[in-house]
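Here's a structure for you.
Of the protein chains in this complex, all but one are displayed in their positions.
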Amino acid sequence: MLVVDGLDVHYGDLQVLWGISLEVRDGEIVALIGSNGAGKSTLIRAIAGLIRPTKGTIRLDHLLLNRRPPHEIVKAGISMVPEGRRLFPKMSVLQNLRMGAFMKKARHEIEQTLGWVYDIFPVLKERSDQPAGLLSGGEQQMLAIGRALMANNRVLLLDEMSLGLSPLLVQNLFKIIAQINETGISVLIVEQNVPMTLRLADRAYIIETGHIVGEGAAESLLNSPRVREAYLGIGPECEDSLGGV
Amino acid sequence: MGQTLVYGILNGSLYGIIALGIALVFGIMKYLNLAQGTLIILGAYIGLYLSQLGLDPFLSIPVVMVALFLFAAVLFKTCFSRLINFDEEEKIKNSLLISFGLMLFLDNLITVIWTSDERSITPAYSGITFELFGLRIPLIGLAGALLAVILILLLHLFLTRTYFGQSVVAVSQDQEAASLMGVNVSLTFLTSFAISVSIASIPSMLIALQSFSPTVGLHWFNKGIVVVILSGIGNIYGVLPAGLFLGIIEALSVYIFGPSYREVTGLAVFVLILILVPKGLFRRRGAA
Partner (left out) sequence: MHSRKIIPVILLLAVIALFPVMTRSEYILNIMITFFLYVILSESWNLIGGFAGQISLGHSAFFGIGALVTRLVWLSGIPVIPALFAGGIGAAALACSVGIPCLRMTQAYFPIGTLALAMIAQITIGNIFPLPGSLSSEYVAAYNLSSRYYLAFAVGIFTVLTVYLFARSKKGLALVAIRDDEGAAAAVGVKPFQHKILALLVSSFMAGLGGGIFAYQHVSYFYSAPFELSWAFLPTLTTFIGGLGTISGPIIGSVAFLALSELFVLNLGEIHLLVFGATFVLIVMFLPKGLFSLSVGIRSFLRDWALRLIGRGEAKKL
């Protein structure tokens, strides 16, 4: 239902994305993988409306979204958890969550959604009166995800969610994302942690220097020698060491 | 001495409301509006025009408020809207420069329309004072101080109790994140700018009741920016105490050095504080 077709993005005169096409179907988790600076974050920011593409289209069902400002894209049904969490540091946890439900349609269901988010992240309920800036890194990330969920949207974009968090916390967050996905929310995820992301995702796209160079079912990518060599740092000769990630 | 303090406090509350407009724009948008003083003076001339039609200065405040709101909205659309997505430093620099040009333009436009003569509005009650604990308190000054307090309370309620107010606070803390929550940032900017300028209608009237001429806008801006920096940039709850502080310092310097050094003392204290406590005197943790 989220369909990106032939997207070009420029920073000034510099072209960073070239004819990107991808699709996120209903209820899917789709991963974008690629090395640093390949354009993953640029792509996800372009979908959220934070960057204006120069060419191509972004559609949600039949709604054309490219060249719309971010607030209209949220209204159309796409929420984003930005890189670096980007909470409102001086607002309390509860105020942050309420800001997540700023849109009129989300305001009507706010109490219900809040209950659901508190169920997923009980720690947010405990900390609801604390300023967001004083939370720990993991709690901040939970708040960022919770805040995006407050909009009650069908599509969730996750940009570098695990940056700076401990492996245990990351594993936990991935489980929660799977849980959220089971309620019917489609997820597009950009991650550094390739093996874990491929285990979580249904499908994945590989981006290199602004081009999509591969796509497929996550499982088959996880087993493809090319991906293992490029992103998992594992040559074909030592395959069995992958087990414990 | 006590009488000096009374005048210091009343002047200080005027400085506080002037600063409020500048602090709001800076805190929310990271724009530095050098033309705020000139817009105050523009409001004073509109008030003068209304008083010539027979409207009482205090009753004309709402009219001036609406006029300034609309004028500011147009000004924002034409001159300032292109800066919305600049990074913070570029915003400060470009808004400062644009508003500097606007200040020169408007100052001289006002001169062309109303001549450079010094004006003032003098209603029948302009000289009235009353006594309290042996101190003379001018009626107009006291009304101004009350208006300042009411205005800050209203603004506080608006920012904390309404959805729109919360979105303004969100934009001030992280513009991009706010847009991802569904906040229309350009509309928030436009409205915040227009509200901040329309707040100038109160100092407009208080200054109109003293005296004004086309080019004193920068002088009043300067009072305002001194207070803004004293209170810690962007902190709207600090502007009233910081304004009172400046008012009292000035009053004391008049008492000690005589009236000709009033401005210098205020500015010198300001420069000293800028150097010694660059984060401001009246900073409150967690304030918007």
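Should a chain be cited, it is by its letter among A and B, assigned in written order, with residues numbered from 1 in that chain.
The definition used in the following text is that a residue touches a chain if its C-beta (ideal position, glycine included) is under 8 Å from a C-beta of that chain, and two chains touch if they have at least 3 such contacts.
Since the model is a prediction, treat every value here as computed from it, not as a measurement.
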Omitted chain - touching chains that are shown: B
Contact residue for the chain not shown (choose from B:L5, B:A73, B:L135 or B:L267): B:L267
Per the touch definition above, residue among B:P62, B:G101 or B:G127 touching the missing chain: B:G101
Missing-partner contacts on subunit B, residue numbers: 32, 79, 82, 89, 92-94, 96-98, 100-109, 111-112, 115-116, 214, 218, 222, 225-226, 229, 233, 260-261, 263-264, 267-268, 270-271, 274-275, 278
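Note that in this section only the chains that are shown with their structure count from here on.
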Residues of subunit A that touch subunit B when the two form their complex: 48-50, 69-71, 74-75, 79-80, 82, 86-91, 95, 98-100, 102-103, 106-107, 131, 147-148, 151
Partner subunit A, residues of subunit B touching it in the complex: 163, 166-167, 169-170, 173-174, 176-186, 286-288
